[in-house]
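Missing here is one protein chain; the remaining ones are kept as they sit in the complex.
Per-chain residue numbering starts at 1, and chain names A, B and C are given in the order in which the chains are listed.
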Amino acid sequence: MQRPDMSVAIAGIEMRNPVMTASGTFGYGAEFADYLNLESIGAMITKGLSLKPKAGNPTPRIVETSGGMLNAIGLQNVGIDAFIEQKLPYLKNVNTPVIANLYGNTLEEYGEVASRLDGLAGVAGIEVNISCPNVKQGGIVFGTDPSAAQEVVSLVKKNTSKPLIVKLSPNVTDVVVMAKACADAGADALSLINTLTGMAIDLERRRPVLANVTGGLSGPAIKPVALRMVWQVAKAVSLPIIGIGGIMTGRDALEFMLAGATAVQVGTASFLDPSAAQRIAREMEEYLVEHDIASVRSLVGALEV
Amino acid sequence: MQRPDMSVAIAGIEMRNPVMTASGTFGYGAEFADYLNLESIGAMITKGLSLKPKAGNPTPRIVETSGGMLNAIGLQNVGIDAFIEQKLPYLKNVNTPVIANLYGNTLEEYGEVASRLDGLAGVAGIEVNISCPNVKQGGIVFGTDPSAAQEVVSLVKKNTSKPLIVKLSPNVTDVVVMAKACADAGADALSLINTLTGMAIDLERRRPVLANVTGGLSGPAIKPVALRMVWQVAKAVSLPIIGIGGIMTGRDALEFMLAGATAVQVGTASFLDPSAAQRIAREMEEYLVEHDIASVRSLVGALEV
Amino acid sequence: MQFKAMVLSNVELSPGYFRMKMTAPQELASSAPGQFLMLKVNDAIDPLLRRPFGLFDVGSFLPEYAGCGAQIYCEILYKVVGKGTKLLSALHHGDLVDLLAPLGKGFDLGPAGEEKVLVGGGVGLAPLYYLAKELKNRGEKVRLFAGGRNRDDILCITEFERLGVETYVATDDGTLGERGFVTQVLEPHLAPGTRIFACGPTPMLNAVAKMAQKSGVPCQVSMEAYMACGVGACLGCVMKGANHTEETPDYRCVCKDGPVFDSFELQWS
Partner (left out) sequence: MQFKAMVLSNVELSPGYFRMKMTAPQELASSAPGQFLMLKVNDAIDPLLRRPFGLFDVGSFLPEYAGCGAQIYCEILYKVVGKGTKLLSALHHGDLVDLLAPLGKGFDLGPAGEEKVLVGGGVGLAPLYYLAKELKNRGEKVRLFAGGRNRDDILCITEFERLGVETYVATDDGTLGERGFVTQVLEPHLAPGTRIFACGPTPMLNAVAKMAQKSGVPCQVSMEAYMACGVGACLGCVMKGANHTEETPDYRCVCKDGPVFDSFELQWS
């Protein structure tokens, strides 16, 4: 048998396989170069980038929970300019699409960061993280209010000619409403889910474990919620979808594809196993071989309900 | 040292300790009588009761996930009349408060079930499960819409003189909005959280594992989300709160109390260990002894943020 | 009841099939064949839920400690199919597991003098050994019909024969016994005065139940379902009763109303 066709495309971004690395869990790529072949994965997504460098939250920033972990990194990043100067040159030499994840503290910042990335060689697309509080509007989170999300996405769309992926928050009553709002505003693809908001408590100290009090829950614990949301959105919206949440194995990734995802992102798994993204792509291919499936694309949305 | 005072009261329901058994995970009490002393726990909550007997969903109804489980029992129950005839007499002989969990498929049913329970000896209070789709209003879930929730709670309040606990769904953008709506409508206490909606997929069969496609996620996986919501609601609302979600140990329970819960409910843990509720109460007491804490009530909301 | 059991032995009988012997409290001596146990393979949350297994055998043994009286043991026979059974297969003598047992409703052995016909598919043999032992203790005539895909699926036949059970084997590929389904081998043996006890994959039970009905032979089946609590509380393990319809639903708990049912109690497809 021929090797199965693992390639997929998301809004024009061609990938050798559906496995991308999730924002904030793969640094700026170079950190993992010793552990896997960066040219074996589908695409890399950068740490969330903002207009100015961001310090992030005080520590502790992470804590393990049952089957998951909480993080409150606070979107620490080098800022868009340092990214372009210091991180991008390395990534340009890697033959794998790089997608810049970006966010803003205000609506305007979103537009600004997007326009700085526009036309930049070496950036195949952008992923907009709308799970951030809007500093100007008293902290209401862009990603939980359909009209705020729509505003952000429309503005970014105006400022970029690159494929535009919008990353959805799971902390909403109806993810489909959010997905539709982003689709209407011009998103080319949707990625979901970001982390669920959670909290851990240190009983002895009677204090929250995280300095930030709450944090984002990721890892295998959230996979059922992520699968459900991917399935809901895939039914309702015709954009390509990137599934994220607790993917640890090739089988997990393929489940997300059945639910309607064209590609997946691997986050927390890279902490447990720095070669996870490569391993997962290999496991997916092995599954296809064993089941005599010619193209991974034939699985997208193939769930029978 | 004297034994610590473990007693708490929720809206006038006096309990020997803060550990209650969660609805749907403890049957009608008798199922667990071989495994623990029913008179060692704070209170028992019944399986969700409806006006008519309810068959529930086809099978499979449950599946294990990482650190949790999904269930789609579909609220199978004997119905309020059979409960009163067949199950309540046994429970009346147990010296532990029994709280009837109830739900309706329509607004009117909620009112009807509540009024049948009103004045009934042996029922110390009622817990209203608002995480149910409103059959008449095209399936919109009462518990995700503040005005629908308010309607339900007001109606139930009119139909009962018993302490009224409202159980909140975590599948909302802002649980505090829901909590306030229920408080305004006359709830005497709030319990949270019910299950997070999730999904599991059988890769080989390319089908959802659960016949119902989606189900409710419970167990240790959801504890961080539950703790966060309890903390948020406790800050915003002055009603007593019952913390629920992934409680496996006395330490877990005490963390919920620090976050602001006056009592807790143990759900999935009873499947792993049918004596969990009794064990958890004992572990809490042991912690108090070790730390020389005279009353468990002194921990409620004692988190320093 | 809930108790900690110490693993006495855990042996691979044929590829992927294990037999595990554990200590048990005195109370287990009064369990019935067909009842099952729920086992927590470790203290961790992964796997989270207990796993159900039929009682393969219950008996007493003399530990090799001076002055120690007879003790009760229980055994399970299991197939490694996933995470839980894989972890189980790695346990050794001396390891502790947490058990709930005995659970559910066992077989009704029926009146004396009948011919007792046991039908097992693959690991479905598990509860039939304890049953055969009890029946032979009562001096009954017992035949066993064992089926599987190939000879590796046919377990403990010698043990059954040692009890004095007459055994018949069929495999899909003919590597042991007759080639074909065990139901084909079984059919000619059904006659008034026989009573069937069956355990195995649902399609097999389905065929056996229909055959029994046709022949007018009483038939009990031991069913499987995905379980959480094992005590009738979660309502996760239900099956459709014979008269179940969408309008007048009739669900039975496998853990509490079963796992053994009269075949006519259930709805077959």
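Before moving on, here are some points about what is shown:
FYI, a residue touches a chain if its C-beta (ideal position, glycine included) is under 8 Å from a C-beta of that chain, and two chains touch if they have at least 3 such contacts.
A quick note: this is a predicted structure, and the numbers were derived from the prediction, not measured.
Within the full complex, the chain left out of the display contacts the shown chains A, B, C.
When the omitted chain is restored, the residue from A:Gly24, A:Pro97, A:Gly111 or A:Gly250 that touches it is A:Gly24. Considering the whole complex, the residue from A:Asn37, A:Thr59 or A:Ser298 that touches the absent chain is A:Thr59. Of the candidate positions A:Pro4, A:Gly68 or A:Gly250, contact with the hidden chain is made by A:Gly68. In the full complex, subunit B makes contact with the omitted chain through residues 66-67. Residues 24-27, 31-32, 34-35, 47, 55-56, 59-64, 66-69, 71, 73, 76, 219-220, 248, 268, 270-275 are the ones on subunit A that touch the missing chain.
For subunit C, the residues touching the absent chain in the complete assembly are 44-46.
In this text, only the chains that are shown with their structure count from here on.
The set of chains touching subunit A and also touching subunit B is given as C.
If each chain is reduced to the centroid of its CA atoms, subunit A and subunit C end up 47 Å from each other.
Mean C-alpha position of subunit B lies 36 Å from that of subunit C.
In subunit A, the residues that touch at least two other chains are 66-67. Residues of subunit C found to touch two or more other chains are 45-46.
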